[in-house]
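Note that one protein chain is taken out, while the other chains of the complex remain in position.
Let's turn to chain A:
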């Protein structure tokens, strides 16, 4: 079994609890508690849960966009939570995030080429001369024409913007990609295009991916291993090779039942057709 590239140990985060030091802490339930998981080199790990289950907080804590209150984030064995800001900044490029809303995550007044070049500049990854070629290569990698570099975000559809956001994450040459509900705000047919793109990039670039979402069927398709979250906690881990029918936790079953799927309806339809025949 490959070594984990990333591990979290007892990760916890509570929002709004820390008030003035002389006041009693407010009694706020934690957004994330005791989250322990590992991401293996080159795997896709799925994280599923309803809104408020702590999945986005988990993503933000892993990427250190948010300092966790408790616990550790080990990237290649090194605890990121203990690092001072400057040292952390040098490691940020290895863990990149793609967010849910491709509309609000791009600067509307910055050309796509500049958005991508800025990432390289910040991380010192390409000289001015190399930037143009690198931007073109990145856009091609996500299925967009090189000419897209000259345009503003407004020229693109939701799916295309999400491709741009993926290109921006790749510009940092990451080892871990966190995709936080990357397709939830997209149309069904576009969702499939973006999911396929992520699967493809993962294989081609050897990325390790944490894929977060609320659609258990979709996550199960993408990720061999799936973590189920509820109320800030990991309540079940579906191991590799298991089927959704093996899910043990009541909540996982409830999630499965709640989603109307065409397979369920198909069975009902066939039954009604048979009854009509009879």
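Everything that follows uses one rule, which is that contacts are C-beta pairs under 8 Å (C-beta built on N, C-alpha and C of every residue); 3 or more make two chains touch, one makes a residue touch a chain; residues count from 1.
We take it that contacts and distances are computed from a predicted model.
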Q: Name the absent chain as its UniProt record does, using one of the following: "Hydrogenase maturation factor HypC", "Ion-translocating oxidoreductase complex subunit C", "Multicomponent Na+:H+ antiporter subunit D" or "Oligopeptide transport ATP-binding protein OppD".
A: "Oligopeptide transport ATP-binding protein OppD"
Q. Which of these touches the unseen chain: A:197, A:210, A:226 or A:247?
A. A:197
**Q.** Sites on chain A contacted by the missing partner chain, in the whole complex
**A.** 50-52, 141, 143-144, 157-160, 162-163, 187-197, 199-200, 214-218, 220-221, 254-255, 257-262, 265-266, 269-270, 272-273
